[in-house]
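Structure, as structure tokens:
Excluded from the complex is one protein chain; the other protein chains are retained at their positions.
Right, subunit A next:
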Amino acid sequence: MFKNALFLSAGLAAMMTATPGFAQTEIAWWHAMDAELGQRLEAIALGFNDSQDDFVVVPSYKGTYPETLTAAIAAFRANEQPAIVQVFEVGTGTMMAAEGAVNPVYKLMADNGEPWDPSAFLAPVTGYYSDTDGNILSMPFNSSTPIMYYNKDVFEAAGLDPEMPPKTWAELETMSRQIMESGAAPCGFTSGWISWVQLENLSAIHDQPYGTMENGFGGLGTEFTFNGPVQVKHWENLKNWADEGLFEYGGPVGGGDAPPKFYSQECAIYMNSSASRAGVINNSGDFEVGFAPLPYYDDEIDEPKNSIIGGATLWALNGKDPAVYEGVAQFFTYLSSPEVQAEWHQATGYLPITNAAYELGKEQSYYEANPGSEIAINQITRGTPSANSKGLRFGNLTQARTVVDEEFEALLSGSKTAQEALDAAVERGNQILRDFEAANS
């Protein structure tokens, strides 16, 4: 919290120094990146401001992703909206439905004569953020995918090979048990973002539909279907493992208690966003960290599908001067240049958004020098994406995720079985989808 205040004041200071006497067009950029990530983001804005004289991008930290989205919507209704707002992937459905509020990026770039080539982006990114006509509406910025972090020292102490992380859930179970029984660590694994990692990505990896109509890409009439046999089996396992102590729950939404469990060497394995990489490296001074793809059930699928993305994109909001959009377009071009993207990707653990940034990283031998940094890219680009692993597109997904968290807690407390919990989540989730459909048609 104190840190945030520091960054805020740093941002304010940057704002004041970056406002010289002659007229520059100001571009407000609301974002949700704090701590290390916030610093990196401010650096990008500063880099752009220094690169030209006509525009000045002013980043402001607005809190968590949901808070930033809410703030932008409230501001829009009061006609005080920023030019650019960062919206997380689950808000994509909400933003896409709000046609009048958004200046779509493909149009924005064309209007202002900036180069725009969707095929320059990594395929899973384009897939996740395109509308039904194949147009990208918002500027991809920070995309991540969940991976597995593990404590090599604990693996060694438990008599396991630290270079052989578990590939499947069965292996993960055996290894966790060995870690606990040998006393190397009191808990096997923990996970951030239960809804995103242990349900959405689980479904994609095992080629299971999360909802009808191509996971919601087909339209607003979609319904959730994540109560299939694979998901039920996995949640049943998680419950059993939690009872046995192999798995520890890190809390709802992002799972704030999960990282300290891993950092304090209480849990040997930790699943979370690839963008947790910077934090993990900073906080693992006492032990060596290994990186691995998410495990899968080898009796359910022979070749696991790609995982899906999380993170956020930048939306240009309507209602500003044409001059502002000219600056926004230029800023987006700067933002997606290979150098800026590669630096952002390497410093934060987010995916390189463009193929060029990925190639640049390869040229710089970054991936050889930093083992594990390529795992997220390989995992998200492996195989041919199916309709089930392309991504999700549901309105009000924030609320649906809350429902998933709540039902997961009901499962853990023993008041529901896995089947009951997932059935209830689907039923409540469908009600949320119907509300969204009713409000947007």
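Following the convention adopted for this analysis, a contact is a pair of C-beta atoms (placed from the backbone, for glycine too) under 8 Å apart; a residue touches a chain by one contact, two chains touch by 3 or more; residues count from 1.
Methods note: contacts and distances are computed from a predicted model.
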*UniProt name of the unshown chain, from "Isoquinoline 1-oxidoreductase, beta subunit", "sn-glycerol-3-phosphate transport system permease protein UgpA", "Anti-sigma factor" or "ATP synthase subunit b"?*
"sn-glycerol-3-phosphate transport system permease protein UgpA"
*Check each of A:Lys152, A:Lys261 or A:Lys320 against the chain that is not shown and name the one that touches it.*
A:Lys261
*Just one of A:Leu46, A:Ala97 or A:Ala170 touches the chain that is missing; which is it?*
A:Ala97
*Looking at A:Tyr249, A:Tyr297 or A:Tyr366, which makes contact with the chain not pictured?*
A:Tyr249
*What residue numbers in subunit A mark contact with the hidden partner chain?*
66, 69-70, 73, 76-77, 94, 97-101, 249-253, 257, 260-261, 264, 266, 396, 398-399, 402, 405-407, 409-410, 412-413, 415, 428, 435, 438-440
